[in-house]
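Following: one structure in structure tokens, then a few remarks.
Only one protein chain is missing from this complex, and each of the others stays in its spot.
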Amino acid sequence: MYEIIFYLTSAIAVLAASAILIAPHPVHAALYLVISLLALALLFFLLGAPLLAALQVMIYAGAIMVLFLFLIMVMNLRPGQNQSAPLASGWKGPAFLALILLLELLWILNRFQITATNNITAIEPKAVGLALFGPYLLVVEVAAVLLLAALVAALYLSRKERS
Amino acid sequence: MSQFLWLIPGSPMLGALIIALLGGYLKQRHFSILASCAAAVAFLTVLLAWLMGAATSQPLQQTLYTWIGVGNWMPTIGFTLDRLALVMVSVVSSIGLLIHIYSITFMAGDSDQRRYYFFLNLFLAGMLLLILADNLLLLYLGWELVGLCSFALIGFWYRDPLRASAGRKAFITTRIGDLSLALGIFLLFNEFNELSVSVLLANATVQWETGSQMPILAALLILGGAIGKSAQLPLQIWLPDAMAGPSPVSALIHAATMVTAGVYLIARTYPLFELAPQVQWSVAAIGTLTIIYGASAALAQNDIKRVLAYSTISQVGYMFLALGCGANALALLHLTTHAFFKALLFLTAGTMIRTNDNEHNIHNLGKRGNHSSLIRWCFLIGAASLAGFPIITAGFYSKEAILTATWSAPTGPLLWAFAAFGSLLTAVYIFRVYFFVFQGSRSGSPMPPIPAPMTWSLSILALASLVVGFVEFPEGWPGLHLWSDWLRDELGSASHPTLATAYSLQFIACVLPLIGIGVALVLVRREKLGFELPLAAFLRTGWNFDALYQIILIRPYFTLARFFKNVEALLIEGTLQKMTRSGMTVATACRDGLEYGVLNKSITGLLAGLRLGHMRLSATQNGLLSRYALMISAGAVFLLGYWLW
Amino acid sequence: MIPLSHSLTIAALLFVLGLAIILLRRELLFILMGLEVMFNGVALTAIAAGQYWNNPDGQVLTIFLMVVTAAELAVALILVWLAFEHLKTTQVDMLTRLKDDTKGGAP
Partner (left out) sequence: MHSADLISLAPFIALILGGLTILALGVWPKPVSTQILTMVAIAFLFLGAVATLFWDAPHEVNGMLVTDNLSRLFTQFFMFGTAVIIILSSGYTPIKNEVREEYLSLLLFSTLGMTLLIASQNLMMAFVGLEILTVPLFALVAWQPARNGAIEGGVKYALLAGFAAAFFLYGTALAYTSAGTIDLTVLGAVTTNAELLAISVTLILVGVGFKLALIPFHMWAPDIYQAAPAPITALFASIAKVAALVFLIRLLCMQLQHIWEALLPLIWMLAVASMVAGNLLALHQQNLKRLLAYSSIAHLGYIFVALAAGNSLGRDAAIYYALTYALMNLGTFAVITAFTRHDQDRQDLEEFRGLGRRHPVLGIAMGVCLLALAGVPPTAGFIAKLIAFGAAIEAGHTILAIIAVLNTALAFYYYLRILNVFYDTNETNLGAAQYSQGTLIIVVTITLLIIAFGIFPEWVLGLI
């Protein structure tokens, strides 16, 4: 049962992502992305990361997608400017390259003796919290600076020209 | 104390820099004072080192700065003051100071004192650097600096083409030696990955077998450098011509200090020579030959400075002989005494030349007979010391010791016989000069007074020429035996003959100068009557070495050049004559084909290829974001592909 | 139970899919979405590995990934919007003013 859910969810995540590749309209693409992200959240949960599953839903599916949709909305206010292009004409080369990369990665990942499995045990939010504010405390603090920097940058870029 | 070591080469260097950079703001007479002060600081630092007990303590060391410290390559600017270096810096700085002081009046009238004192100070800095350097790179720097200054000072009056060419000759000849030294340094660095002299020698003694190929090669290359700088056979030809420079320069550079750099170098690296006994013996052999060569050539000279120049060659030969016999400490002792008496002789000669309207010829100097008694006495002291007049002169003690030590070296008696003969000749040639110049001289017209700085430097040098030898009385004599014992740890000691042999050798050494003086008297009388010395012309030209080189090196070179020129001319002319119009067209076509078809094409082809490469690559840079991402992915694919491959 | 390599394979699939989106789609918004998909592939790798090693570092890694992505995306989105505002386009093909002048100058 567990396995079925896992592989099914994986299939959804991958298929939804592939749909972005060919979706004609940005809104459709964004919706496919949401599906993929939600499926991923479920995968996280199945892999014993309940906290991350929740965060995935909140941050990605919630916040980030809203940003995307908002932007799409803003742009769509001006009709005629924003036709999405079909697949670019020279698509075969890049697609082939991506395929090679995939094969390489798969080859590499299946070459190593790391296939052993243990029973899935959930790593509780508490453990994550302890790690976050124990050894990773400095990174947390620094990440705050990163957010501040991004905020300043975004604020500057988004304001009207200084008179 | 060791933190002040840098002052020794540093203060003359600074002096030179100030004179060079700020000289525009100074008056002519200030240069001499500034330069003398710089030399004085160096001398005082050395004095301070003595007072602080540098003579008895461990070697002092100071590392100023590591130039590029990467991997094993650690060239430092660092100084070591051990006993060998202490002796050398004492000699160099004291004589350097005296000669700076002497120059104050000697060069007073010259209009280009800035250049003179710049090079004089720079020379002093280079010499002290060479002595104090704790690694071969820095030593080589000093070595080259010294060579450069020597060149510049020999040709100081460069408007005279003869003097200028003398400078060039010295430079080119010593370069041959320098090249050899450089190769030696490369070889040593290549073998040991190390530049520090002490570490390098220690490694060499551990890793190399005595008499094996590497130490022989290394010692030979170093010997080559030493021969060039010290004017030994067969690279001695530059030194007599070097007398074209001002007399103080001759005294400082070409008698007292620079020419002994080779001796210092060999003494510094003597463990290498001990690993190569064959080379060590050839050092002695070269020394012996040079003694005879120099002394015999000096015998026939009429130019007083040339006599002294050949005498220097010959005396440095004694030092080489001592080195070759393993008596390094004695070589150093002779170096010291020689520095004093030879500087004294040069300075007196310089004064005479100066006061007698640039007269170099000893016959004419004697005819004028117009010398103050100070000059006369100083020259006499210098000459006696040079001849090794027994008991009272410094030269006796150093030279006698070398002669005695020679006896017990391999093929010692033979070497001794040559050296003793040289010693006899020494007395002959120097007293020949003395008798010519001073015998029968009486003060006719009033002498121009000798200025105080000159008097002082001459007196000090004269005193030193007498007393310095007392530090080392001969083997078996009562009195001090400081020198050898003091240097034994650093320089080793030579084997001595039995006491009985030593006494008889010492007796001979005492007698030889006296015989020589007698012979000189006879010789001078005969010469005044018009009898030339046998072989005089041959000897006067320094055994015709210049002509020899002219024949075996220079002329073949020119002939070869001319030959090629002729061949070229013949070919072209001959071809032209034979060439018909059509043939010419063919030839032109061929040449065109070669020139334009091959050379031109290949160059334009290369350029076009580069340009094409530029264009092709530039075309990829089309501003398309997807393309950029594609390239990144391609790179990733490529790099990952490496791991699968 | 799920072998680690299966999770990693799915993650690699997502990563390459994201990459393909970036390479193939010529619109800035799609490229940004492709980036998100790539990052999600990475997140899945980290979480699967975290499960395998049974320590929370993988999850911590993913949390930081989310933070960084959010920060980066915010600025990038605004830049896209600026492009739309000033240059009136979100097509990659139109953003090619900066490029080598291939006419070639004097040698």
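Order of writing sets the labels: A, B and C. Residues in every chain begin at 1.
To be clear about the criterion, a residue touches a chain if its C-beta (ideal position, glycine included) is under 8 Å from a C-beta of that chain, and two chains touch if they have at least 3 such contacts.
Because the structure is predicted, anything quoted here is derived from the model rather than measured.
**Student:** So which of the visible chains would the left-out chain be touching?
**Tutor:** A, B, C
**Student:** Where the complex has a chain not shown, which of C:2, C:20 or C:46 is the residue touching it?
**Tutor:** C:46
**Student:** Please output the residues of subunit A touching the missing chain, sorted low to high.
**Tutor:** On the subunit A side, contact with the omitted chain comes from 108, 111-112, 114, 135-139, 142-143, 145-146, 148-150, 152-157, 161-162.
**Student:** Footprint of the hidden chain on subunit C, which residues?
**Tutor:** 4, 8, 15, 18, 22, 28, 31-32, 35, 38-39, 41-42, 45-46, 48-50, 52-53, 55, 57-58, 60-61, 64-65, 68, 71-73, 75-76, 79-80, 82-83, 86-87, 95, 97-101, 104-105, 107
**Student:** Write the list of subunit B residues that the hidden chain touches.
**Tutor:** Residue positions of subunit B that touch the missing chain: 65-71, 610-611, 613-615, 617-618, 620-621, 623, 625, 627-629, 631-632, 634-636, 638-640, 642-643.
In this section, only the chains that are shown with their structure count from here on.
**Student:** From the C-alpha centre of subunit A to that of subunit B, how far is it in Å?
**Tutor:** Those two chain centres are 79 Å apart.
**Student:** Would you mind pulling out the distance in Å between where the CA atoms of subunit B average out and where those of subunit C do?
**Tutor:** 72
**Student:** I'd like the Å distance between the centres of subunit A and subunit C, where a centre is the mean of that chain's Cα atoms.
**Tutor:** Subunit A and subunit C have C-alpha centres separated by 8 Å.
**Student:** Check each residue of subunit B and list the ones that touch at least two other chains.
**Tutor:** 626, 630, 633
**Student:** Which positions in subunit A are in touch with at least two other chains?
**Tutor:** 88, 94, 97-98, 101, 105 - these are the residues of subunit A that touch more than one other chain.
**Student:** Tell me, which parts of subunit A touch subunit C in their complex?
**Tutor:** It is residues 2-3, 6, 10, 13-14, 17-18, 20-21, 26, 29-30, 33, 36-37, 40, 43-44, 46-49, 51-52, 55-56, 59-60, 63-64, 67-68, 71-72, 74-75, 81-82, 84-85, 87-88, 91, 94-95, 97-99, 101-102, 105-106, 109-110, 114-121, 123, 127-128, 130-132, 136, 139, 143, 146-147, 149-151, 153-154, 157-158 of subunit A that touch subunit C.
**Student:** Any idea which subunit C residues touch subunit A in the complex?
**Tutor:** Checking each residue of subunit C against subunit A gives 1-5, 7-10, 12-21, 23-27, 29-30, 32-34, 36-37, 40, 43-44, 47-48, 50-52, 54-60, 62-64, 66-75, 77-82, 84, 88-91, 93.
**Student:** Can you name the residues of subunit B that touch subunit A in the complex?
**Tutor:** Interface residues on the subunit B side: 626, 630, 633-634, 636-637, 640-641, 643-644.
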